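For this depiction, one protein chain was excluded, whereas all remaining protein chains were kept in their positions.
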Amino acid sequence: MAKSVEEFRKEREALNEKILARDDINMKRFFALDSAVYRDGALDEKTKEMLGLVASLVLRCDDCIAYHTIRTREVGVADKEFDEVMSIGLIVGGSITIPHIRRATALWEETKA
Amino acid sequence: MAKSVEEFRKEREALNEKILARDDINMKRFFALDSAVYRDGALDEKTKEMLGLVASLVLRCDDCIAYHTIRTREVGVADKEFDEVMSIGLIVGGSITIPHIRRATALWEETKA
Amino acid sequence: MAKSVEEFRKEREALNEKILARDDINMKRFFALDSAVYRDGALDEKTKEMLGLVASLVLRCDDCIAYHTIRTREVGVADKEFDEVMSIGLIVGGSITIPHIRRATALWEETKA
Amino acid sequence: MAKSVEEFRKEREALNEKILARDDINMKRFFALDSAVYRDGALDEKTKEMLGLVASLVLRCDDCIAYHTIRTREVGVADKEFDEVMSIGLIVGGSITIPHIRRATALWEETKA
Amino acid sequence: MAKSVEEFRKEREALNEKILARDDINMKRFFALDSAVYRDGALDEKTKEMLGLVASLVLRCDDCIAYHTIRTREVGVADKEFDEVMSIGLIVGGSITIPHIRRATALWEETKA
Partner (left out) sequence: MAKSVEEFRKEREALNEKILARDDINMKRFFALDSAVYRDGALDEKTKEMLGLVASLVLRCDDCIAYHTIRTREVGVADKEFDEVMSIGLIVGGSITIPHIRRATALWEETKA
């Protein structure tokens, strides 16, 4: 996996640890919940990651999009499936999602290797 | 199916016709595209409707949520699956999505019959 | 002009007066500024009202859209011009703007008389 | 306290119960967390309710604004303090917050009795 | 025209090509539509670019703002007209638009040459 993906992960984890080290109980509970909702349930992890990706895309949260782009790759989302998630996000959220689709697509292709 | 669902549909269609009757070519193209992205493709219609639902939820568009709630019911989304879509939307979009989850849940239960 | 337009105006003014009666200096200054930016300047009032309308549409503020729809009618925006403002808002803001375009179009046609 | 405030509360609680009855564990955890963050801590309840109110205002969530408006009244926020919360929300979030400030102000005055 | 403007254009085009090369039909249709709405019609290109600019500003999409800032310069928007578009966006969208106005203004002045 590409260098920049590793860097993204490391910075993300370092800062998450900084937040959790502050020991705010509600913050910690939210982080636990944020992991829990994406686990296999009635819907499988693959579907849930695509849900997380499209939600992040229409809300235009680049770090969230990057995270879920990497995760959708890991859980086996196919190329055409990724494109269709992007298309739905684009139609729902409009042309303001395009800069985020640009970056997500570049990252998606980078994680192919 | 409940009365209010039928009313929602009728009002929605009447107003859509009013828009399309104005004969703006770009508006019409967008409407066509908006139907096209939810059709079976690499992802099936059921997955796509759930993607449309979670995107509508985090963007807090009540009419869009209502439309996709009815559609997810029609294409066979199960109760627990609906709940998990709501949960992901809630975690991604925060407590401001709760009023929309309230209305979506009421509508979901109403469409059960 | 239709009844509902008159009602919208009256309710809006009654509530604005309630806000201003509270006599918060910053609130009052903002209201003055909010009127000032739409006055004729380098750009004429007609262009400015269309700018206010498209901004309100993509931010999906129904009361703001209604206000600027009525105002664009008053300052002489033509039918095709109104449609093009809607189309740009739709492309920029995506399908979540459609419920607002439905209501704006109904109001636009209602103000025709 | 006025009738409409009571109605708002009842409808809100009825629908919350409907959601919780579905027994989705993550949904329930979020609801618990949503109560927890507003309890007295390093910041007192009054400050926290004002934080919840301004956050709801700039995100333009009417039900959330109504809830926190009622709560700020209950925990002893004064008239001028309420106005200053509204003013900060207005400056941060712009004129699109005005329709929400209108409704919040009407509700604030209604809860005075 | 300044170096950074050229760089912005090149990166934008390179990534757009990457997206279009994926050959998703709905994505391509949206891109075509996104060009079409800004062409001369009932409203001229200059007015349409200003509409695109204010919509991008209130939605706080930096790449979109940069694109329309460059385009408004190209189609002959005057200095005072640009300022008035910014002012309307600021009043509608609030102080959170200011960081974007800062960057748009810097780019506007850079494209003067």
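Order of writing sets the chain letters: A, B, C, D and E. Residues in each chain are counted from 1.
Keep this in mind: a residue touches a chain if its C-beta (ideal position, glycine included) is under 8 Å from a C-beta of that chain, and two chains touch if they have at least 3 such contacts.
Keep in mind that what you see is a predicted model, and the values were worked out from it rather than measured.
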Which displayed chains the hidden chain touches across the whole complex: A, B, C, D, E
From B:V5, B:V75 or B:I96, residue that would touch the chain that is not displayed: B:I96
Those residues of subunit C which, in the complete complex, touch the missing chain: 25-26, 29-30, 33, 36-37
Touching residues (missing chain, whole complex) on subunit A: 12, 15-16, 18-19, 22, 24, 26-27, 30, 34, 56, 59, 61-64
Touch list for subunit D against the chain that is not drawn: 33-34, 37-38, 41-43, 47-48, 50-52, 54-59, 64, 78, 80-81, 83-85, 87-89, 91-93
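Convention: only the chains that are shown with their structure count from here on.
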Chains in simultaneous contact with subunit A and subunit C: B, D, E
Third chains touching both subunit D and subunit A: B, C, E
Subunit C against subunit B, contact positions shared by both copies (same if over half, else different): different
Centroid comparison with subunit E (C-alpha atoms), farthest chain: D
Subunit B and subunit D, separation of their C-alpha mean positions in angstrom: 27
For subunit B paired with subunit E, centre-to-centre distance based on mean C-alpha positions, whole Å: 30
Distance from subunit B to subunit A - Cα centre to Cα centre, in angstrom: 23
Multi-partner residues of subunit C (at least 2 other chains): 34, 56, 58-59, 64, 80, 83-84, 87, 90-93, 95-96
